[in-house]
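Excerpt of the complex: some chains, original placement.
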């Protein structure tokens, strides 16, 4: 069966309040399509990660230590999705690629968070994509694709239906420099998918119908990054 | 040097907002007295633990799994205090008693959170007190001692300056049954300090002057549990 990696932001997954309806609907969708693909899901840190990182930075922590704090939160968020998925998912967040691969032998769905200081969960999802030979990588984020400029600021910004790997790397490096249109993937992650040629799809994570289509390789609303 | 164990609630330590002044003042006090006692601090889960446990319960998690979720948060909170303490503290939350003891050989202060489902951090602090032969255990909590009845409801409630071990066990079991005056320690923790005869001091964790006196074995405002 094809392997698909999904990177999902912590803020997409975990609510600001106590509303678990999105997680439940996401889990229902994933359980429905698990027969069509082996799913590896990488969960980000979101609001609670930012809360602890802000506290820690104010208390004098260095950036690498704060990365470890953030990783701990990605694993807490992962446990929420694991719970919603029940027995089809590996029952703990995988803490390494090797553990994720081992878990995939007995489970339809494997969830993990961050792995190591110095890279985001986007980069984790890209490396995991390499490791499992994923046919595609889905970035379920808070925008519905790559735009020509920042759609929040520029009314003429246009969504690009397709982007090449070199273009994605260039856009991500611009963003890092503070000049790019919007955040869609981190530069290290972009370089990794470029070197390995993994088709990557940017989709709004809250639009579950589009997310499902993106996972299954169907036409969807968003941006495809490919050669 | 004498070993002292301090159990501090997550809600005492970590703010609802982004105000780190309490953590900083607590750290200053602990660094000032670290020459007088080897300090083992057990940190609870507090607000963020309750947030994730509520989400997880709504998603269908069992209680033991939710304990693991809570433990992960106690370790995040621990990292905040570790950061504030700098090089005097073991640089990661100890995950077991054995690790805490090993870390204490090279550090003045060791921080840990929960260890295993089925135990609160109060019980962890009591077992750690046994393991390190603590001369006393401090419960830095949200009340300033054991009362004859719940001081929030009964204006005639009186704080007890001293309580015997059997009384503490009795009070804690009442609380568990829903009938006790107020929460000061969990029943398993109470039984453990009773069996080992570890002097225990209940003090309001936000009153740093009283907390310091309690740690150092001086007269303080609160309740002493002893034989």
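Just so it is clear, A and B label the chains in written order, and each chain counts residues from 1 on its own.
Convention: contacts are C-beta pairs under 8 Å (C-beta built on N, C-alpha and C of every residue); 3 or more make two chains touch, one makes a residue touch a chain.
Remember, it's a predicted structure, so these values are computed and weren't measured experimentally.
All protein chains share one sequence; of the complete assembly in this entry, 2 are displayed, while the total copy number is 6.
Note that only the chains that are shown with their structure count from here on.
The angle needed to superpose subunit A on subunit B by their Cα atoms is 180 degrees, rounded to the nearest 5. Residue ranges on subunit B touching subunit A, taken from their complex, read 14-15, 18, 20, 23-24, 48, 51-52, 54-56, 58-61, 65, 68-69, 72-73, 75-76, 79-80, 83-84, 86.
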